[in-house]
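What you see is the complex with one protein chain gone and the rest in place.
The chains carry the letters A and B, assigned in the order they are written, with residues numbered from 1 in each.
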Amino acid sequence: MRRLVAVLVVLVAVAATGPTGYGQSRVTLQVAIAADVNVVEVHRNFLGVAFSKNHPTVGFNVVGTGTGEAASRAIYAKLKAQADAGRRNWDIDVALVSMRYAAQMARENLLHRFTSDLQFAPYVVGPDTVRAFGVDIKGYVVPMFRNQIAIAYNPHFVSKPPRTFAELETWVRANPRRFGYNGIRGGVSGIGFTMGWVFYKTGQYDLFVQGPYDKAHEGMIRSSVEQLREFNRNVTVTSGNAGTLDALNRGEIWMGAVWVDQLVAWKNEGRMNPEITPVLIGPGLPIYPLYLTVPREAANRDWAARYIDLVANPHIQAKVIVEQFGWYPGIDPNRVMPLVSDKAKALLFRGVTAEDLARYSRQMPLAEYYDFILLAYEEIVR
Amino acid sequence: MSAARPVEQVLWWLAAIPATMVIIVGFGLPLVQSLVASFTRDGVLTLANYELVYRLYRQDVVYTVMVAAAGLVLTFGIGIPLSGYLRLRHSQTAEFLLKVPLFVPFVVVGHAMRIFLAPRGTLPSLLHALGLVSPDTTLAISEGWIGLPIALAWKHLALVVLLLMGAFRGVGEEYLEAARGFGAGTFRQIWAVLVPMAAPSIGLAAVLSLTSMLASFSIPLMMTKGSGPQMLMIDLYHRYGLHGDFGTASAIGVVSYLLAAGAAYYYLKGVMRQ
Partner (left out) sequence: MNATGLRAPNLRDRPRGLLALALRAALVAVLLGAIVGPLAGLVLWSVAERWHWPALLPQQVGLKYWARITQGDLLAALTRGVAIASVTTVAALVTAIPVSYGAARARLPLGPVLLMLFLLPQAFPQLPVFASAAVLFYRWNLAGTYAGVVLIHLVGGLVYAVWTMTAVFRAIGEDIEEAAINLGASVTRTFFRISLPLALPGVVASSILVFIYSLDEFTGTLLVGAPYVTTLPVYMYTASLGYELQIASVTALVLMVPGVLLLVLMERFLRAEYLAFFGRL
């Protein structure tokens, strides 16, 4: 009997410590990335390596928490739990999260204001560094790169891609089931398309982005979503971001709503027909940055800020973010693009030019409008 | 052996505590919390979560029941004749084959069926190659609702056949001999002798399967469709995972408890009788 109890105690102790229990004597920067494997690799193989070279005494550990909003939510939940428990020295130093959860974390006082400590603070510009979903985030975030939602088309089947939502509607009626997006489940590319649709049908934009939330506008939103249901009758609804890309690649659909960065990543991996080209359509589609943040009680706040400074360095942005991976820079493009090779520039702006971005790139609406649109979709379009 | 002394009884209770704590902490507390949370929103007791479930998910309740029922019909429609035949005719190979799905985890079944039944999956391409069925028909099946019941039946058939074989083998040979004496063929032996005599076991197996299919998550998750009706557990996961809306997710959970309640009650009663 005593033996049983002893064994049990030992087992529980072993299980409870786990790998995190074997504490490290030196400082280790803990980086949590709420994005796809390819983003995690960038930190592990490039950014983290560069950081370690500059600071050999500091350890570096990066973990990916999955894909999509659920990944960011996992980081948020962990930080919230530690905050509620009143702990100090939280176990995540740098968190790369989606716009939605960065806004939520800022609102709930889970983030540390750090950008003023950065060397490259002046380069962190843009409306999406000041407010997100109606929450003040200035000083709390640095976009690692910007993610644009676009319509990708297959030039083999689509000779003249649409330039506006109206043209898309006409095309879809003429080519049933040849356009695909993932609805509101399985990925934010479909959610972004839905938001763009609401902007288009209601003709409003500033209303939804500046706020404040006004119930009087709910009717307008609902009727635009009802029209989306009609639109969906001629559409293939895929199971997620990857589903749309996969269907595009196989030629099952000829146009689809995609993440530009995911499209580029798939092309680089050889999973995507290199002909598929992105295009932005008017009045616009949302941009959705991935933000680098520092949790409020992170154990190594200063090192975290230094790491983010490294990522914000225009040279790093130019060489790694833009040239190597073909993403839109997270900091001021005017500082980054002059450092980018012409070849990389041509690739980056193929299909979606800088002017297109300036004209058609949109912000996500206020959190309350965002949630209402999603709810209306669930109820009306299903 | 004489009854245990009071001191010893206490000691045995203490020894049972770790295991009991696991169930209380990992199951009991969460269950109670989900019940309470389903009636709570923003810290206030309310029916708002259930209202939302009705607004958004009532068609999915019907869909879930329909899919589970179809899966049940498929499983027993194939399982009873099959088990009866194997009881009377014996086939080692068939019995072995039927045990295979027992050892395939639910998630793997989901993924395998996704590949197998997808619009451009292995089954349609095989049928296409054999020229048996037109591509439109296979597309209709893949995109229709029958894929899920097929996957559920595939997995549950193994357990059902196992339970039914056990029950059928428990039926004395003399009854079957008597039936054969009256000129009953295989078919009549199954339906007139085996099934009535094994009715309690069939009932139990049906209840087990129905509960499992109503609450199925891994298989529908792997075979998920972008639009249209969803299984309730998928809605729950969406509500909790994407929106962090634990209140409404719990309300969906309570609805699923009620759906499985009748089945669960019978399950416990039936097992207790044994």
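Details
Keep this in mind: a contact is a pair of C-beta atoms (placed from the backbone, for glycine too) under 8 Å apart; a residue touches a chain by one contact, two chains touch by 3 or more.
Computed from a predicted structure; not experimentally measured.
Partners of the chain left out, restricted to shown chains and counted across the full complex, are A, B. Only one of B:56, B:108 or B:179 touches the chain withheld from this view, namely B:108.
From the set B:63, B:76, B:154 or B:168, the residue in touch with the chain omitted from the display is B:154, counting the whole complex. Summarising the interface, chain A meets the missing chain with residues 1, 3-4, 7-8, 11-12, 14-16, 18-20, 36-37, 63-67, 70-71, 74, 77-78, 80-82, 84-85, 87, 186, 239-240, 242-243, 245-246, 250, 271. Although one chain is not shown, part of chain B still touches it, namely residues 1, 3-4, 8-9, 12-13, 15-16, 18-20, 22-23, 25-27, 29-31, 33-34, 37, 82, 85, 89-91, 93-94, 97-109, 111-116, 120-123, 125-126, 128-129, 154, 158-159, 162-163, 166, 173-174, 177, 208, 211-212, 214-215, 217-218, 221-222, 233, 236-237, 240, 246, 249-250, 252-254, 256-257, 260, 264, 267-268, 271-272.
Definition applied: only the chains that are shown with their structure count from here on.
Against chain A, in their complex, chain B makes its touches with residues 11, 15, 18, 55-56, 59, 119-120, 224-229, 238, 241-244.
Touching chain B in their complex are the following residues of chain A: 1, 4, 8, 69-70, 73, 182-183, 185-186, 190, 232, 237-240, 243, 250, 252, 371, 374-375, 378-379, 381-382.
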